[in-house]
Every structure is written in structure tokens, then in C-alpha cells.
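Below you will find the structure I want to go over with you.
Complex shown without one protein chain; remaining protein chains in place.
Right, chain A next:
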């Protein structure tokens, strides 16, 4: 669970922009991130901060109109700008995805077994029969009861949580090095959510898969992640080990996110949740300034004049891009409750 070994996935200075009718929209700006073997990294941020775009760009799944620069290396092999045929060999076999809506993400007219088997047929050259047999094993692995019957069922015959387990079974079918889970629990209720997170943890422990989990839910991050990356308006604004981040958020945005989340022991009346005013801006280009400045209580001239670099204090692996980082924990309550 440490980052000591060489990273499986190295993202360096990844930027993504989309041409639209009203001009270019910059979705991701200079994102760098490492994922070590067997590590679970959480990526958190509001809607529209570039989390999903980052996730999709890893295996080149963005639409053709997207302009992607920078570098994504899987075990040293460059994926940005790689040929489509090379990317197809990576997708589903080395980098697998789980998406938010298990209902719509599964094909309604194909059996569960067929959809899982498909991955094995294309990547492992398995026969249809062998793939089906393996699908049963995989369904058992992700905790689906009576898998031998379920394998011939259709997605609509399963509950939301079961469908998401099918998605996971499909994702881990070829034993991928990296699992990208884009809001895997958002559409599920809390008890089901806990079950899904447990499945992901188990798979990491058993198969050594690295997981990049994307969410806007700090509770999920706290539950499962080893390290956290906080994104804001397309940039990484803070990166830290999970306990460190919750105890001592350094970026003003992270602190704001934490004080906007309910915690046990905090009650309305004595300790109200504080929201961050305003919305994530949609940027045509990335300015040389802190993009959070307009919503930040501590912003001054410096924040609007230059983009703060992502740096740590005293060489720790806790880094933040803020000219005026929080020194003491401003939300002591969260630190205490962790």
C-alpha cells in the first residue's frame, strides 16, 4: 500500500481540451499522478472539475474531438497518442473501467455471461463456452449468489448493486493492472455502496490491482483510498495520504469541501455545514492564476496574478497548490472525528 515501488500508471502533465461551438473548453490542465501496484487512489472534486475526463483519457476513451497532451504511461509504455489497435489491447485487459450507472452501462439485450465473456473472448482468445464458465467464477468472486443461474440472466433481472458487481466482474475478468472506477457507488444506496467498496478492496488484496476511484463523496474516499487527489477546475490542487488530508487539509478548497460534508458529532444549530459559494468555472483556457481565487476567502492579489505551484512542505508527500495554505487544521472537528 505504499508508493515505494515503481508506479504502474504514471500520468504526467495531462491536459485535455474540447473544441465547442462557443470556443475551446479546457477540461483538464497539467494533471500529474502516480498509481503504485496495489494502491487505491481516490480522486475527488465537484461535478465538472475534470475527474471523469482524466479517467477516460487514460485509456484513450475520449471522443475524437478531444485534444489530449502530456503523458500517460502504463508500465513505461506511452498511451497518449498510441495507435487505436494498441489501445484496444490495453482496454479491458490492462486498464479496466467501472462506470457510475450500472443499469445503463450494461447492454440490456445481452446476457450477463455474454457481456463478461466478451472481454475474455477478445483478449484471452477463449472459446464462448470457456468464457461463460469463467464468467460464472468471476460472478462468484464478486459475491453474486447462485452465479451459475445468474450468468444467463439479463441486467434488468438484477438489482442495482448486483449490476455493479457484474460490471466489476467484467472489469477484472482479464486481471487488469489498473481499475478505473468512475463514481462506482454514486447511483447506489449506502448499504449497497459499502458492499461494492468491500468488493473493490478484496480484489485489490487478492489480485494486487491498482484502483483509481473517482468520486465526489468524501465518505467513499475516507473508506477506501490510500491516497487522495483533489481536483478543482481541471487542476490537481492537493495530493496527500488519506489520513493526512482529512486531518490537515492544506488547500483552501479541500478545507471548504471538508467543512461542507456532514460528520458524525456535528449537529445543525451548533455546527452548521458551510458551503463553498459559487460554482466551478468553465474555462476556455487555463489562466496563470489560482482558479479557486474567486470563491476563496483567503484570496489576494498574488492568487490572481500567478498560478500557485503544487508543492509540499519539508519534502512530504502532502502537496497543495495554494499561496496561502491552511496552517493549522481550520476544521478541527473533522480532524478529531477521523
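Points to keep in mind about this one:
The rule is short, and it goes like this: contacts are C-beta pairs under 8 Å (C-beta built on N, C-alpha and C of every residue); 3 or more make two chains touch, one makes a residue touch a chain; residues count from 1.
Operating definition for what follows: contacts and distances are computed from a predicted model.
One chain of the assembly is not displayed; among "Glutathione transport system permease protein Gs iC", "Chemotaxis protein CheW", "FAD-dependent oxidoreductase" or "Succinate dehydrogenase hydrophobic membrane anchor subunit", its UniProt protein name is "Glutathione transport system permease protein Gs iC".
Residue in contact with the omitted chain (choice from A:14, A:28, A:43 or A:59): A:59.
Across A:25, A:66 or A:110, the residue that sits in touch with the chain not pictured is A:110. Annotation: of A:29, A:118, A:223 or A:238, A:118 touches the absent chain (contact as defined above). Touching the omitted chain from chain A are residues 59, 61, 87-93, 96-97, 99, 101, 104-110, 118-119, 122-123, 154, 156-157, 167, 170.
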